[in-house]
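Note that one protein chain is taken out, while the other chains of the complex remain in position.
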Amino acid sequence: MEPYVHKVKYYECDRMGVTHHSNYIRIMEEARIDYLDKVGYGFEKMEAEGIVSPVTAVKCEYRKTTTFQDEISVELSVVSMSSLKFSFGYVMKCRGAVVFKGESTHCFLVGGRPVSMEERYPELHRMLVEMMEKGQ
Amino acid sequence: MEPYVHKVKYYECDRMGVTHHSNYIRIMEEARIDYLDKVGYGFEKMEAEGIVSPVTAVKCEYRKTTTFQDEISVELSVVSMSSLKFSFGYVMKCRGAVVFKGESTHCFLVGGRPVSMEERYPELHRMLVEMMEKGQ
Amino acid sequence: MEPYVHKVKYYECDRMGVTHHSNYIRIMEEARIDYLDKVGYGFEKMEAEGIVSPVTAVKCEYRKTTTFQDEISVELSVVSMSSLKFSFGYVMKCRGAVVFKGESTHCFLVGGRPVSMEERYPELHRMLVEMMEKGQ
Partner (left out) sequence: MEPYVHKVKYYECDRMGVTHHSNYIRIMEEARIDYLDKVGYGFEKMEAEGIVSPVTAVKCEYRKTTTFQDEISVELSVVSMSSLKFSFGYVMKCRGAVVFKGESTHCFLVGGRPVSMEERYPELHRMLVEMMEKGQ
């Protein structure tokens, strides 16, 4: 799959002249939404099916700084799955070098309570398992 | 009324080391919500009464830069009112000097259509008229 | 010139489900940087020539709301020029309708003091005059 590309905006850089570290979490979200869209699970479909899938945890490793107008490409993959949770992994590259590695964990809520994705959303579950097996 | 105070955050400053100009619109919003809260029209009351009052226009004049950890104090006043619209004025000061002047215009929507504030929300209307007359 | 396109991000939408009004100022900045880049006055060139051109004023008119994943196209033009200042105009459209109109005013600083663009940066001045005459 084509990596998602985020071009760093002027207002995303801080006093040190580098992309503020909080923005990588937003880029992770952009890439995740783009990815789900490409695999046929766009936000509209999620909303139509009433799928609410909040972020329960995030991990970020900042390897190198990036700055204004840099193009950050994001490779996303499914890194783990259980009945109640799954995690995406993110590798961000800029000018050939890895600048960031991250992970986000998600659950599924129905009426505010966690539910088994496998039982409740078997199609999405199957798709994510396939992605994980393909290393994507 | 006590002016609202916003202390500039590290992540609000840009590559030039100054508060990014987009953040003043957010500070205007903070001050406006604080002001309405103090005059007895807090966000919860607005929501409970179903009042939807979007921003229809904004004007900003940037006089001086501010930076990380500066304390910006915001003086807010009602500067104009008509049956369908009203405007707040904002004067922001830092270390004794005016750093910013702004204005925001708002209307009232019911079911997506503009309505007369005077007819629909007479209490709020009266209060804003009083504020305008008092020059607050 | 091709209009600049901004696709609304999830994190740019507020509790009402619409693009928060502060983000339009950021989209104006994105479009302005893109425009200057296309006409040969990219940010790097500006920085290399030591051009510091802060925003001194902004006007925003919010016509229609936009939301997550909307593609906003921005048409930019030079709307006024004097020896010390110039203004860009912005018309943003989404699905055929005008959603936003704005204006930003800029000056040129050298050592913190405003200077005449015509004298100091004649090439950039000529280019902006041409743009204004062409209605771009």
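The first chain written gets the first letter, and so on, giving A, B and C; residue counts start at 1 in each chain.
The working rule: contacts are C-beta pairs under 8 Å (C-beta built on N, C-alpha and C of every residue); 3 or more make two chains touch, one makes a residue touch a chain.
What you see is a predicted model, and the numbers here were worked out from it, not measured in a lab.
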{"item": "Among the chains presented, those that the missing one touches", "value": "A, B, C"}
{"item": "Residue among C:Cys13, C:Val55 or C:Leu124 touching the omitted chain", "value": "C:Cys13"}
{"item": "Sole contact to the chain not displayed, among A:Lys59, A:Arg95 or A:Lys134", "value": "A:Lys59"}
{"item": "Touch residues of chain C, complete complex, unshown partner", "value": "10-11, 13-15, 17, 20, 22, 68"}
{"item": "Touching residues on chain A - with respect to the absent chain", "value": "16, 21-23, 25-26, 29, 52, 54-62, 65"}
{"item": "For chain B, residues in touch with the removed chain", "value": "9-11, 26, 29-30, 33, 43, 68-69"}
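Note that in this section only the chains that are shown with their structure count from here on.
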{"item": "Chain at the geometric heart of the assembly (C-alpha centres)", "value": "C"}
{"item": "Computed distance of Cα centres, chain C from chain A, in Å", "value": "31"}
{"item": "Centre-of-Cα separation between chain C and chain B, whole angstrom", "value": "24"}
{"item": "Distance from chain B to chain A - Cα centre to Cα centre, in angstrom", "value": "35"}
{"item": "Numbers and ranges of chain B residues touching at least 2 other chains", "value": "22"}
